[in-house]
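Some notes on the structure that comes next.
Only one protein chain is missing from this complex, and each of the others stays in its spot.
Note that the chains take the letters A and B in the order they are written out, and that residue 1 is the start of every chain.
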Amino acid sequence: MAWTWFHRLGSPPYIYGLAARLTPWFAWSAGLILIAALFAGLVLAPPDYQQGEGYRIIFIHAPCGWMSTMVYSTMAVSAAVGLIWRIKVAHAVAASCATLGASFTAATLATGMLWGKPMWGTYWEWDPRLTFELVLLFLYLGYMGLRASFEDVQRADRASAFLAIVGVIDVPLIHYSVIWWNSLHQAPSVMKLGKPTMPPEMLVPLLMMFLGFTLFFVAVLLTRLRGEVLRRERTASWIREAVLQ
Amino acid sequence: MSDLSLRAENLHLWRGERHVLKGLSLAVQGGEVLQVTGANGAGKTTLLRALCGLLHLEEGRVLWGGNDVQQDLPSYHEALAYLGHEPPLKADLTACENLHYWVGVRRHLSEAQIREALQRAGAAAFGERLVRSLSAGQRRRVAIAGLLLMTAGLWLLDEPTTNLDADGTRLVAALVEAHAKGGGIVVAAVHHELSISGEHLRRLELAA
Partner (left out) sequence: MSTVAQPSVPTRASSAAVRGSALAAARLVLLRDLRLAFRKPEHIVQPLAFFAIVTTLFPLSTTPELSRLREIAPGVLWVAALLSGLLALEFLFRDDAQDGTLEQYALSGQSLTWLILAKTCAHWLLTGLPLALLAPLAGGALGAPAAALPSITVTIAIGTVALSLVGAIGAALTIGVKRGGVLLSVLVLPLAVPILIFGSRATQLAIAGESFVAALELLGAMAVLGVTLAPLAAAAAVRISLE
């Protein structure tokens, strides 16, 4: 029973239809949650006793950082599935993740720089977490560049899948760098086991932002996936009916 | 006499968006020469490379001696000699050196064996010259010497008579026929018919 479900997911027409149906749900819920979270974080939450109002950029920066690695992991896992079991839809999912993931990474770096100036006195420092995040950006760019350099879609898929898998080592490096090395960055205060050290008025909007960003990612991924499937299957017979619906 | 057999079952293969091999099947026994013809772009090279086990098949499989080649590719490759469009020769090495480094990777070769193969391919005269200084036809002869050195049961040849003069073309036909007579299998993609006797010859036409 589970296998047939898995097999159906690998079928382009099925995925196309499923994505079309699910996207509105994710999009709307993402929009509502993000608006609520932004309101809670920017307006309702109290100022930080150390940083004043400036800390509020965390509501963008932290979710972006989380998403940048989460999207990469999704990309690497789909690429691995596509490489090992040769499922084209998996490659399409990986391809759809790339631009979004790169954008999240760039946003993380940019918001980090904006936050760094008031907080540490400098826009940039070569500390481990920032450096590995920059490496992540290069990995995304390399993935997209490698994809673009092959005419043959199959070769592009397989070569870039390879890169995505090899590069996944960067993800744990980013997360654990603040623990393993002396870093400018704060130690994890949200993901700690046990009680987090943030007060609930700040924690709840932050968690809502995480959730909102995740839903947003899924909505955009599904939309891009439909485009990617259309592009790959444009000579197939089922496209005509699916598009005309 | 020979227990060699090559079979392909229902091969489906896409190159990009083109459905190149559409459910192709074939079977060749030891002692047979399969001549594959077809227009440019019909898939002759693709078929040969698929038979080598280099390409991923969406569907279908290749069987050597009754076993799926993907189960044990190294053994299959030991028994197989493939010559592509271009002779796999380095311009900055001599013909002898090329053969030594190319076929020597597969199995140990002696100087005498290399010279003998060059002789049989009609390339002994330029064995010590750098490949850079050889004409296309001469390079093709060196490649044929390499083919002979590989002592494989199955020959997969992609347009083996390219750049050869009438003499060379006759030589290739003779070698192919002799290989078949000895119990080997030859699958050759050609533009013109090979002049070998009908008892060994089978034909396959690929439609574009």
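Operating definition for what follows: a contact is a pair of C-beta atoms (placed from the backbone, for glycine too) under 8 Å apart; a residue touches a chain by one contact, two chains touch by 3 or more.
Because the structure is predicted, anything quoted here is derived from the model rather than measured.
Novice: In the whole complex, not just what's shown, which of B:Glu17, B:Asp92 or B:Glu193 touches the removed chain?
Specialist: B:Asp92
Novice: Given the full complex, what residues of chain A touch the hidden partner chain?
Specialist: Counting only chain A, the missing chain is touched by 131, 135, 138-139, 141-142, 145-146, 149-150, 154-155, 158-159, 162-163, 166-167, 170.
Novice: Could you list which residues of chain B touch the chain missing from the display?
Specialist: 2-4, 30, 52, 54-56, 65, 74-80, 82, 84-90, 92-93, 97, 100-102, 104-108, 120, 151-153, 174-175, 177-179, 181-184
Going forward, only the chains that are shown with their structure count from here on.
Novice: What's the distance between the Cα centroids of chain A and chain B, rounded to whole Å?
Specialist: 49
Novice: How about chain B: which of its residues touch chain A in the complex?
Specialist: It comes out as residues 14-17, 56.
Novice: Could you pull out which chain A residues touch chain B in their complex?
Specialist: 86, 151-154, 235
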